[in-house]
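Mind having a look at this structure? Questions to follow.
A single protein chain has been removed from this complex, and every other one stays in its place.
Coming up: subunit A.
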């Protein structure tokens, strides 16, 4: 899961980015509205944490531009402005949730998990696919209740596939969502992660759709 954090305060930005990375997300960060707009417009993020008071272009304008361009990733507004008229304006501009500063990291994580889950059409924090379960709150996967040991990259690939179960996910999609913007990407590594995951999972759970990508679905 790849997230974008937009926050102009350097220390708070570092804290949020660190907190989200510790929770297993791939995180890009932007400090101003222009960068934020460019990143959000060019990369497929699974969710965005957006501050409103930004240099150059304010957060609401950035959000409106994204929505006008058809960018529909979940956006959580994180701001000091917590009047209801500001919340309504934020939601009407296209935000999906609103968290006011100061906040607890746990609450930000919980809200983001819920947003990503809802964006994938999942109601529960626990995703299931046949014998495989994924607890997004704690970043744990299990087969028939037995915990799986996964590296962070393996977890990201599995979590992305679980959020898009029964859909075909292309290799480039996976690359986009498991690596940060500035990471040296190599799509071949995706094949390596898939191969490792297949070893840890019951056979047939991840199938290869030739020429298109991968699909995670419960075996019939």
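Here is the rule we go by: a residue touches a chain if its C-beta (ideal position, glycine included) is under 8 Å from a C-beta of that chain, and two chains touch if they have at least 3 such contacts; residues count from 1.
Note that contacts and distances are computed from a predicted model.
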Inset, instruction - Could you check which of "Succinate dehydrogenase iron-sulfur subunit", "FXSXX-COOH protein", "Branched-chain amino acid ABC transporter permease" or "histidine kinase" matches the UniProt name for the chain that's left out? - result: "histidine kinase"
Legend entry - Residue, one of A:34, A:105 or A:143, that touches the chain absent here: A:105
Legend entry - Absent-chain interface as seen on subunit A, which is shown: 9, 11-12, 15-16, 19, 53, 80-85, 87-88, 90-92, 95-98, 100-105, 107, 114, 118, 123
